[in-house]
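Heads up, one of the protein chains got dropped from this complex, but the rest are sitting where they should.
Residue numbering begins at 1 within each chain, and the chains themselves are lettered A, B and C in the order written.
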Amino acid sequence: MALTREQMAQRVAQELQDGFYVNLGIGIPTLVANYVPADMDVMLQSENGLLGMGAFPTEETIDADMINAGKQTVTTVKGASIFSSAESFAMIRGGHVDLTVLGAFEVDVNGNIASWMIPNKLIKGMGGAMDLVAGADNIIVTMTHASKHGESKLLTECALPLTGKGCIKKVLTDLAWLEIENGAFVLKERAPGVSVEEIIEKTQGKLIVPEIVPEMVFA
Amino acid sequence: MALTREQMAQRVAQELQDGFYVNLGIGIPTLVANYVPADMDVMLQSENGLLGMGAFPTEETIDADMINAGKQTVTTVKGASIFSSAESFAMIRGGHVDLTVLGAFEVDVNGNIASWMIPNKLIKGMGGAMDLVAGADNIIVTMTHASKHGESKLLTECALPLTGKGCIKKVLTDLAWLEIENGAFVLKERAPGVSVEEIIEKTQGKLIVPEIVPEMVFA
Amino acid sequence: MAGFDKVVGSYEEAMAGLKDGMTVLAGGFGLCGIPENLIAEIKRKGTMGLTVVSNNCGVDGFGLGVLLEDKQICKMVSSYVGENALFEKQLLNGELEVVLTPQGTLAEKMRAGGAGIPGFYTATGVGTPVAEGKETKMFNDREYLLEESITGDFAIVKGWKADRYGNVVYRHTAQNFNPLAATAGKITVVEVEEIVEVGELDPAHIHTPGIYVDRVIVGQFEKRIEKRTVKEA
Partner (left out) sequence: MAGFDKVVGSYEEAMAGLKDGMTVLAGGFGLCGIPENLIAEIKRKGTMGLTVVSNNCGVDGFGLGVLLEDKQICKMVSSYVGENALFEKQLLNGELEVVLTPQGTLAEKMRAGGAGIPGFYTATGVGTPVAEGKETKMFNDREYLLEESITGDFAIVKGWKADRYGNVVYRHTAQNFNPLAATAGKITVVEVEEIVEVGELDPAHIHTPGIYVDRVIVGQFEKRIEKRTVKEA
């Protein structure tokens, strides 16, 4: 079975380490915050200018001046810091964030990512996505493996305009965990109950399938 | 009579305007702070990271953590701000300081300035001088008109390695107030009792002498 | 210190000198920390042909969105311009030009503009449409883009508290682009919720030193929330 959005978030959360500073994009990445292991602490960075993002506020504590990069009202955790957007992107561009999780339309075997622009559709802008993919060493892209029409999103070469070039090494889809190495996707894990054949069929770019492809394990 | 150091500071102080942010270099420029007119307020910027430098402290209030760019212990005035050296030079480089006063070894008719390095002598470094001359629009150079041996410091072309190129428009020497325009020094004022002839004699670079060269007036 | 008293008494005075065709840098991220009343004054004034540099363009009927109603903006430099039907319409009509700029690059362009740095290199945007027409250069085997700084004729900024000298502090994440815009305006106007006595702000806690600020005005703010998210009590 393909992973649910919650399971995808859970799988990404397994990549967290105690003491990680993490930037989570909008959508599935945001859900990762719900699955931080109990024995572990991570601090969430929000690119508008906040390190140490906390939970949503209550009706009583809601504050228009306290929002995250998704423009949602949030709170801070103890030990948070707040700064300008230039300082925030200094952290991001300077490679100080330990893990960045974000969505995409397409990735390819050379680690290119397209996530912000579909020609002939209205272009809303890239926000901080280009800075995030260019600045981070450790990025996980989360997306469905193929479109609703069955078209693969793991390609030989991205067809859409890029968000970043050669930036991506790890991809979690609803079907598989893959890493990009030497111009190919390497199939590392498959979703429980999903066959290697289905993954091969839905991967357009070069795919390396090791002899053993374990199923993902969820706690 | 050639101006004293105090008179030079007094003459520079006549260029101050109410509300000016001013950076004063070491030596004569520092003395300018003593001659701010009573009906006028200026704020002193110190390039280590202080806007709103006050007087020296007393023995009781002296604090090793509160110094100016000359490494002297100082105080702050009300409304001061303290920041990093990057922010400090953002102000300087970005042209936000209204007036910069600094010393020099030589200036020339093209507004070049040499103030930091004498070949074959020990080079101690330029500190913030290169940033100051490159960043400011409004700079006054204070220096003696000629060396002790009578050699002019107002030249056709600086002989010493430069601190900045084409940066200087105003020079106050112990003999004269000059402005640099179109490749020449223009003699604007002379020190009380100093003859135009003496200034001509001690100026090596092209000098334009208007018909009337008023004496400086001190309050 | 009369020469340093930057407080003005009216919004008209605050935006005096703004003329057709000028470039305005605006602080704010989404609807958070936007100079609501300075924007409203630009609308009232009816200044046309503006280039506006701001991370977003507000929403329909609020924030910078109100300047679209009379087509006062001809060019927008932003990282994200969704959530605005009128914007979309004018963009598709060709009445509005938009220069999409990555958020971090936009922030750094403003900072650089204020800091006298005409250009800097960043890996952001390499190999993307953002790189079109821009110089690139290799540093340590990686390709970087040359990005040029941005300055404005006016910067409009929303602070929390300021003193009369124009020293400003921002509240929470309403800081965002505000201190960057503040450094890069030929004329920088800051509107705040409160004016405090000179000396009340700790020198080490001032976000925007007064040297960057030309005018200060105190205003009333709606502070509309764009995405109200709360947890179950």
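Some notes on this structure:
Basically, a residue touches a chain if its C-beta (ideal position, glycine included) is under 8 Å from a C-beta of that chain, and two chains touch if they have at least 3 such contacts.
As the structure is a prediction and not an experimental result, all values here were calculated from the model.
Taking every chain of the complex into account, the absent chain touches A, B, C.
Among C:83, C:108, C:191 or C:214, the one in contact with the hidden chain is C:108.
The chain not shown here is touched by just one of B:48, B:142 or B:203, and that residue is B:48. When the whole complex is considered, the residue among A:4, A:17 or A:195 that touches the unshown chain is A:17. What chain A contributes to its contact with the hidden chain is residues 17-21, 40-43, 45, 51-52, 76, 78-83, 87, 89-97, 135.
The chain not shown here touches chain B at positions 46-50, 55-59, 62-68, 70-74, 82-86, 88-89, 92-93, 112, 117, 122-131, 134-135, 161-166.
Listed for chain C, the residues touching the missing chain in the whole complex are 108, 112, 115-123, 137, 139-140, 142, 144, 148, 169-172, 175, 202-205, 207.
Throughout what follows, only the chains that are shown with their structure count from here on.
Once chain B is ignored, the contact network of the remaining chains holds as one piece. In terms of the distance between Cα centroids, chain C is separated most widely from B.
Contact analysis places A-C first among chain pairs (by count of C-beta pairs in contact). Inter-chain spacing, taken between the CA centroids of chain B and chain C, is 35 Å. Between the Cα centres of chain A and chain C there is a gap of 29 Å.
Between the Cα centres of chain A and chain B there is a gap of 55 Å. Shared interface positions of chain C, defined as residues touching 2 or more other chains, are 111.
Within chain A, no positions touching two or more other chains are listed.
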